[in-house]
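Single-structure report; data block below.
Here the complex is missing a single protein chain, while all its other protein chains stay put.
Letters A, B and C name the chains as they come in the text, with residue numbers starting at 1 for each one.
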Amino acid sequence: MTLDVAWAIDWVRRSAATVKEHREELIELDRQIGDGDHGENLNRGFTAVVGKLDALESPPGDVGEVLKLVATTLMSTVGGAAGPLYGTAYLRAAKAAAVPELDANGVVAMLEAALEGIVARGKATTGEKTMVDAWTPATEAAVAAADEGAAPAAVLAAAADAATRGAESTIPLVATKGRASYLGERSAGHLDPGARSTELILHAAAEAAQ
Amino acid sequence: MTLDVAWAIDWVRRSAATVKEHREELIELDRQIGDGDHGENLNRGFTAVVGKLDALESPPGDVGEVLKLVATTLMSTVGGAAGPLYGTAYLRAAKAAAVPELDANGVVAMLEAALEGIVARGKATTGEKTMVDAWTPATEAAVAAADEGAAPAAVLAAAADAATRGAESTIPLVATKGRASYLGERSAGHLDPGARSTELILHAAAEAAQ
Amino acid sequence: MKKLINDPQDVVAETLAGFGAAHPDVVAVHTDPNYVTRAGGARSGKVGLVSGGGSGHEPLHAGFVGEGMLDAAVPGAVFTSPTPDQIAPALQAADSGAGVLAIVKNYTGDVLNFETAAELADADDVNVRSVVVNDDVAVEDSLYTAGRRGVAGTVCVEKIAGAAAERGDDLDAVTAVAEKVIANVRSMGVALTACTVPHAGKPSFDLPEDEIEIGIGIHGEPGRRRIPLAGADEITEMLLAPVADDLKLASGEKVLLFVNGMGGTPSSELYIVYRRARALLEERGVEVVRSLVGNYVTSLEMQGASVTVLRLDDELTTLWDAPVHTTALRW
Partner (left out) sequence: MKKLINDPQDVVAETLAGFGAAHPDVVAVHTDPNYVTRAGGARSGKVGLVSGGGSGHEPLHAGFVGEGMLDAAVPGAVFTSPTPDQIAPALQAADSGAGVLAIVKNYTGDVLNFETAAELADADDVNVRSVVVNDDVAVEDSLYTAGRRGVAGTVCVEKIAGAAAERGDDLDAVTAVAEKVIANVRSMGVALTACTVPHAGKPSFDLPEDEIEIGIGIHGEPGRRRIPLAGADEITEMLLAPVADDLKLASGEKVLLFVNGMGGTPSSELYIVYRRARALLEERGVEVVRSLVGNYVTSLEMQGASVTVLRLDDELTTLWDAPVHTTALRW
């Protein structure tokens, strides 16, 4: 009932797969209120991550090592806003998860660390139409589930579902952070691409834990 | 039964009107096998000619003076290939028509001089898909009509009708002179814009003589 | 999508390859990671100047590498800020001991990636300072937003700070000059057509034949508002007025007027806009003493233009006039 290195690796591979699958959708979302590169950039980044994973000589010692590899690779291959934001998220998550196995509280700590990283870098709060609007409810739902004694897989499932709702909640918002903010009122009515990719990645985490 | 200065002035005004009326058609013909400026340029030129006519203090003394005014004005306002070609045509025609009134042979001499001017400048012969393909049959028809004793008006009518047939004859031709020649085989299937404007101008001459 | 490209993934690499091969006297192109330096390398004792950002804005920034302007430029993927591991070696290459000034356009991605790179370079004892260009008046500058974007005014910052570095100013002084330019330069742009990011394969927005976007940035984003197509003079007024107002230009002041093309606009149209913008400034009693007209900060093949005004004093004028020898700007 805990999540180990194998889960972490599976999460990463599933993340890469879902990002590749939704590459065009993410490009299209970003095209509408940004510059149309989010899907391309994340896909390039996660493809590189999988390449690095495949090339590893010895398997990572703990969950944190896997996440650190993700962090540094995304940081050096994604670029744009999402590169440093996700990079920092995984870096902080890696520190919080520097253990061989995660229990429910470990999952919560990991998600909280990721969110803190994003907020530390991007200075956004909820309601600004960014990935923070997906990460925040996801983390809150994880906390609630863990408090109710849910298993790690259920904690992640709750987080993923909350991320979905969070992503959807960005649709009516007027962006005040990131590139969409340049559109002012015209940013309303569109799903934020970073919130959508957050949702995809957290679902990948939950599915890997099934 | 002769054509005088009033006829010449009427011819010029009718030419200006028909060119303005067919401006877009000439642009479109030139767009298809050239650079799309023939209607614009001729219209600019004939508008200027009418302006000059209107501004004249004393009426021109003979037909040649009218045509010389057309020649110099077209030369200095039309540009492109048509500017010097029509300019030279009117200049030579002016010399041939330096008389107060034209009889049938005078009309023939005027048309022949115009054609000679075009050929002298442009070095084209019939079958090369240029205005020469309209001017040549027009001149020949004028000669034939005058030989048969036709009046000046009938000579011009014959010339105009022949110009129409001549213009139509350019459709299947592959251009070997002028801008359309750059298209090679692709120039076939289109009416030559200069042949079409020749037709319009000669019909204006015939109508003015009615 | 109609472009003279091969695989969309190779656009940046192939552009750099051609650029390097065509101008070996001015620039050296480094790959893996991608960055561009002066052919001769950093000049000892001179403050280094580095800029960078997403590709697709050519000649910005690599076209401004050379004597009198940048020491290095860092091109990211198309419309994507470069990564720290590209930026850091460029900062290092530009350093000859006098420190480096990074000229960053105000985009979340650019700011964050340059921040990280500066930390990396700092760990290698490179003294990095940075300035953030935010000249686009289409975007409201507020505490609660990402702030104004950096657009065509960046050229003015790079040229003038470059001249200051070249004449031997120290890092503090070069930074101060750059900040002075930033404080005095404003821009606003219009798009007649969208552009197509190679990997996206379709236009960045859909614009009917009779409408244009006012207040665009340089990443193919839609602008602040969409209006019916208008004449050049009318459009120019919509661009110039907010720029001049934001700068609070007063009668008697001297300025540089820069009309920039977005990539797909012929220079004839830019001169038509320039003509009107200049007349509007003159109506305000403002004297245009320097001019720049051309495609310098572009959005791929977008048709459109931006109007930039820089308030000049004697110092900035002298630095603008100082010799420059890059592939895109030379005198």
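Basically, a contact is a pair of C-beta atoms (placed from the backbone, for glycine too) under 8 Å apart; a residue touches a chain by one contact, two chains touch by 3 or more.
If you're wondering where the values come from, they're calculated on a predicted model, not measured in any experiment.
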item	value
Touched by the hidden chain, restricted to displayed chains	B, C
Touching the absent chain when the full complex is considered, from B:Thr18, B:Asn41 or B:Thr198	B:Asn41
Omitted-chain contact residue, chosen from C:Asp170, C:Glu269 or C:Glu287	C:Glu269
Listed residues B:Gly64, B:Gly80, B:Pro152 or B:Gly166, member touching the removed chain	B:Gly80
Full-complex contact with the absent chain, from C:Gly18, C:Gly40, C:Gly97 or C:Gly168	C:Gly18
Touch list for chain C against the chain that is not drawn	2-7, 11, 14-19, 21-23, 55-56, 58-59, 63, 190, 192-193, 209, 212, 229, 231-233, 235, 263-275, 278, 288, 291, 293, 295, 298, 300-301, 303-305, 330-331
Touching residues on chain B - with respect to the absent chain	27, 31-37, 40-41, 44, 75-85, 87, 121-122, 176-179, 181-184, 186
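Here is the rule we go by: only the chains that are shown with their structure count from here on.
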item	value
Chain labels contacting chain B and also chain C	none
Central chain (distance from its CA mean to the mean of all protein CA atoms)	C
Euclidean distance of C-alpha centroids - chain A vs chain C, Å	32
